[in-house]
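Below: the structure, in structure tokens.
The complex appears here minus one protein chain, its other protein chains still in place.
Labels run A, B and C following the written order; every chain starts at residue 1.
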Amino acid sequence: MGEAIAFYTLSFFILVFAVLVVTTKDTVHSVLFLVLDFLFVAALYALLGAPFLAAIQVLVYAGGIVVLYLFVVMLVNLKRPPEAHEDPHRRTRFGYALSVAVLVELGVVAAYSHAIPAPVLAGARSVIPVSGNTEEVGWLLYTSYLIPFEIASMLLLVAMIGAIVLAKREL
Amino acid sequence: MDLFVIPLLKILIVLNATLVGVTYMVLLERKVIAWAQSRLGPMRVGPYGILQPIADAVKLMLKEDITPARADRWVFTAAPIIAMVPALIVYAVIPFGDKATLFGREITLYITDINVGLLYIVSVASVGVYGIILAGYASNSKYPLLASLRASAQLISYEVAVTLTLVSVILVAGSLSMVQIVRAQESAGWWFVFVQPLAFAIFFIGGLAETNRAPFDMPEAEQELTGGFHTEYSGMRFALFFLAEYANMIVVSSVATTLFLGGWLRPFPGVSALSFLDIIPGWTWFLVKSFVFLYIFIWVRATLPRYRYDQLMRIGWKVLIPLAIVNLVVTGIIKVMLL
Amino acid sequence: MADDSEKPPLPPAVAPGMPAEGAGTAVPSAATGAEAAPASPAAKAAPAPAAAKPAAAKPAAGGPEHAPKAAAPTGPTEPAPPVDLPVPAFIASLQSAISGSVIHVSYWVGDWTIVVPASQLLEIARHLREAADAAFDFCSDVTATDWPPRAERFDLVYCLYSTRHRHRVRVKARVADQQPVASVTPVWPSANWLEREVFDMFGVNFTGHPDRRRILMPEDWQGYPQRKDYPLEGPGELLMENPLDWLKLRQAREESDIE
Partner (left out) sequence: MFDTNELVLNMGPQHPSTHGVLRVVLRLDGEKVVDADVVIGYLHRGIEKLSENRNWTQIILLTDRMDYVAAATNNVGYCETVEKLMAIEVPRRARYVRTILCELQRIASHCLWLGTHAMDIGAMTVFLYAFRERELILDLFEEFCGARLTYNSMRIGGLPQDLPPGWDKKVLEFCRIMDGKLDEYEELLTHNRIWLERTKGIGTLTAAEAVDLGLTGPPLRGSGVPRDIRKDEPYAAYDEFTFDIPIGTAGDTYDRYLVRLEEFRQSLRIIRQATEGIPEGPIVGKVPRLIKPPAGETYHAIESPKGELGYFIVSDGKSTNPYRFRVRPPSFCNLQGLRRMVKGHLVADVVALIGSLDVVLGEVDR
């Protein structure tokens, strides 16, 4: 019962902040709502019995990545009006299209997860004991999900090199 | 009842002790620096000025709370709170002692022991940086902006080094829980400072940098940036920043004590010849060790000039982080070999 | 060694013109009780009549040559050097290098001064800096003196020093109000601020100055405070005595600015 109340409260706030992120005019405020969003998501993880994931969520997203966002937002003047030749509504339309795509995707995932028999989900849940899951996360990462993990790290490496090349052309 | 009342009581005690400790930390700093500089320090309020923190608190509360005209009001108000709250909630996982018996009840001397305690501390501390960045941004003034940029760059860079040293400690201890780390030191018979001296040194330097203390106090370098990110703050909001800094100092000292100096353990827990020291309760050891740390923080401030911003970044990225990585790799190899 | 006590006691009453009678050693006329004042270098000492006394009993008696009346002086006293005192070589070489460059040479209490035409100032400055016997690489001061009734009312004064030869000279140029005069900043970068100050205080019209702005006074200040005809009392005093009048004056001024 208490868990349900907490879950719905958190979800409500997550949605509200998510909407605020895209509707707020001031970019810094928008980034701040994003931070709040991440923090509430972290709380959700904690609620689901995944404190490790919650801590990582706060550390990496709220504490690391968004700080860099904030840097960019503060340093770069984003109040530039759109260029004359640009269609002012082009981005909006693009945004709508993207949201529809994501919604459809979510629907598919939801439908698919309903189609999976319950015992599989139960089995997945049992991997994560309530007491602690750091070890399990590590174990899973380096066994079942080794290839995705390595691919992700390669991707990050490529992104890093790309960023350096872009930033310092005359290297 | 035990589920709620005792933790609540503990939270209340720790919170109050922290706030009082922080205010007295300010007095301690003023006194220690005064002695270092052949002065007396505060002497007027109470005998030897021991009531000075109270007078300061009253003064700061009664001062006018100014919001600059063109500031971002909400963010300006939120920033000191964002700075203060993480500094306080970190205390939830710091083990001040092991167990004590009070009124026939066995009570653990920590609020909670979560198995990702260390990670929790690091992640919560990483949110604290928002207070500084936002203060700088919301003030709508150039000095705070420069200071907040410095501060965030500094915090992010040093966090990498500090976190890497923590990982090597975790490798040695085999746990992320603060209590388990102390227990690991108990069973090893050594404080981890002897096992991980390099990690300890990096943690200490990184701790100085992360709490914006001299010689890394660039974000609030008053000689350059007229007070840094809190230039535009006054009254209690300024006090919150001030208190957050000292609370963070205590956090860093406590974490260092727990990770490297054996927390509540007596010196050389493995040497049974020293077991007569066990008469002294564990929390005393903890407090004494933390105090030594805090004293060193102050001592450093009284002694050293300030680094320049680029030098600070250079030390962070070119010295501390490589050293931390090397330390981590060596620790990992030794750990694997010994297993 | 060149202490005051060794400075030649100069006769104030006959000061202008400096009759060069007897290049005697300095008479320590004022050395009452000082035991054994350090040997004063006779070579450097200027000639002084033995009877000379420091400005004493009747200081105002002997008026300067330029202004026999008690009226405001119209110019500085620039006594010529005593005939038996050799003029420094660099002055002679300057004279020969740039014709007409030295209008007047003066010597007083150990300081050499040359008066040069303002039109040739930059050329002379360059020579003084570059000539081997002068080598005045250090411009220690630029200032001015205001002598109002005179047509060329300002004396621009450049105090030069040579770090190589360790000698000094004062170069003077007479300029009128608004008369353009070349800035010496290209020759001595250190003259930059000093000339700005002269511009600020006297309104001397420097040309070719890289950054000619007011330096000490506010940028919107009217007038040039160091001129002799600048009123000693003005709005500032009015403010203290009668703030309302001051405010009116200021408003009137602001309105006239807007127009």
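The rule is simple: contacts are C-beta pairs under 8 Å (C-beta built on N, C-alpha and C of every residue); 3 or more make two chains touch, one makes a residue touch a chain.
Just so we're clear, the structure is a prediction, and the values are computed from it rather than from any experiment.
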Touching the absent chain when the full complex is considered, from B:187, B:275 or B:303: B:303
Interface residues of chain B (partner: the chain not displayed): 33, 36-39, 142-143, 146, 150, 214-215, 217-218, 221-226, 301-311
Chain C, residues in touch with the chain not shown (by the definition above): 1-5, 7-13, 15-16, 28-38, 54-57, 59-60, 62-64, 70, 72-73, 76-77, 79, 108-111, 113, 137-141, 143, 145-146, 157, 159, 163, 166, 168, 170, 188-194, 197, 201, 214-218, 225-226, 230, 232
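The definition used in the following text is that only the chains that are shown with their structure count from here on.
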Topology of the chain contact graph, where touching chains are joined (line, ring, star, complete, other): other
Innermost chain, taking as reference the mean of every protein Cα atom displayed: B
Whole-Å gap between the CA centroids of chain A and chain B: 30
Multi-chain contact residues (two or more partners), chain C: none
Chain A, residues touching no fewer than two other chains: none
Chain B residues within the chain A interface of the complex: 72, 74-75, 114-116, 119-120, 122-127, 129-130, 133-134, 137, 145, 149, 152, 156, 159, 176
Chain B-touching residues of chain A, taken from the complex the two chains share: 26, 28-29, 32, 35, 39, 51-52, 55-59, 62-64, 67-68, 70-71, 74-75, 131-132, 134
